[in-house]
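Questions regarding the structure given below will be posed in turn.
Apart from one protein chain that is not included, each protein chain of the complex appears where it belongs.
For subunit A:
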C-alpha cells in the first residue's frame, strides 16, 4: 500500500474544473489511468494466464475449484449476453450489462458463505448467481413485470437498489445488527458485503456508510467495482485519489485488486470477510475492472470513449486468462470447454423461453403489498379500480 507521500495531485491530464468537454490529451491521459492498476494492484493470474505470487494474498485453488470459477463466469456472461439480446429484440425494457466484470463478481461472490449478507446495486447478476438466484429471477425487473422476484431473506441477497448508493447505508445498518447480535468475533462469524460502482463513491450515502461502518466497527466489506465509467463520466470525475486510498481517511484498510482476476478477487474478498468475521471492522475493496459494454442498453459509449480503450481491455478479459491457465496447467481439455458452452447455451435458451412467456401481472398487482398492515384508503381505491376493470366485456383485464 502506498504512503501519503505517494499521493499525487491531478496532473495536466486531469479533467478541467468546468463542464467543458475533455481535450484529446485528457482523454489519452484517462486511457492511461484506466490501463494501469498501479503498483498496489493485487494480482494472482496475469492476463496471459500466468500464475503469480503475492506476499499477502496468496490462495490455493484446486483444478476443480478453478474449473468451477470458469464455469460460473462463462454462464453469467452468457446470461448477460442473452438478456442484452432480449432487450434488443424488445423483450426487455432495459438491461444492465455486466460484460467484463465477471471475475469481480464471481470472485467476490464465491468468497461469501451462506450466512453472509449481500447488498447489490443493479449490475450484480454474477453475485446473484453465486447466491443461488436463478437468472430468470432477474428478468421481472427489466421486463417490467415486477420489482424483483427473489426472496432476499432466503438468499441473503438484498433487492437490486437503483438509486445510486442508497444500499451502502442499508448494508451498514445490517452489519451493525450482525455485530449487535454477537454474530462476529470468531471464524464462524457473519459478515456483510455491499456492492457499488466508482460513480457511487461521489454520493453522500456512500461517505456516510463509510463513517457509520467505521465508528461502529461493522463487519462490512465495501466492494467497489471501479469499471472506469459512471455512464459517461470517467473515474477522474469522481476522485483526485485512487478510490481504495480513500479508506485511510475513514480509518480502515483499502485494497485495490485486479477485478479481472478471479483468483485475486476471491483471495482478497476472503481475507476482507475474515477481517469482518473476527470483529476487526470494515474493509474497502476496489476491484479495478472495466465495463466492456454500455452502462445500460440505453447508453452509447461510442460518444464518450475511444475504441482503443475497449480493445486494450479485451486483452485483460477475465474469462480468457482462466481458460489459458487451465490449458497450460492441463486442468481442462476441449471436452470440458465444450460442455460448459453447451450448458451456457441451455441456460440461455431457458432464459429466452422464460422471458418471452413471462405473463403480465394482474392489474391488482398495482396495489399489492404497499403496506404490511393495510391501509383502508388505499383498499377502497383498489376495490373501486378492480370493480371498474370487472365492468369491461370479457372481464379479465
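One rule holds for everything that comes next: a contact is a pair of C-beta atoms (placed from the backbone, for glycine too) under 8 Å apart; a residue touches a chain by one contact, two chains touch by 3 or more; residues count from 1.
Just so it is clear, contacts and distances are computed from a predicted model.
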Omitted chain, identified by the protein name its UniProt record gives, among "Stearoyl-CoA 9-desaturase", "Alpha-ketoacid dehydrogenase subunit beta", "Glycine cleavage system H protein" or "ABC transporter permease": "Alpha-ketoacid dehydrogenase subunit beta"
Option touching the unshown chain, where A:148, A:253 or A:279 are the choices: A:148
Sole contact to the chain not displayed, among A:204, A:335, A:359 or A:391: A:204
Of A:171, A:243, A:272 or A:319, the residue in touch with the unshown chain: A:171
Residue among A:70, A:212, A:313 or A:331 that touches the chain left out of view: A:212
Positions on subunit A where the hidden chain makes contact: 146-148, 151-153, 158-159, 161, 163, 166, 168-178, 180-181, 204-205, 208-209, 211-212, 215, 368-373, 375-378
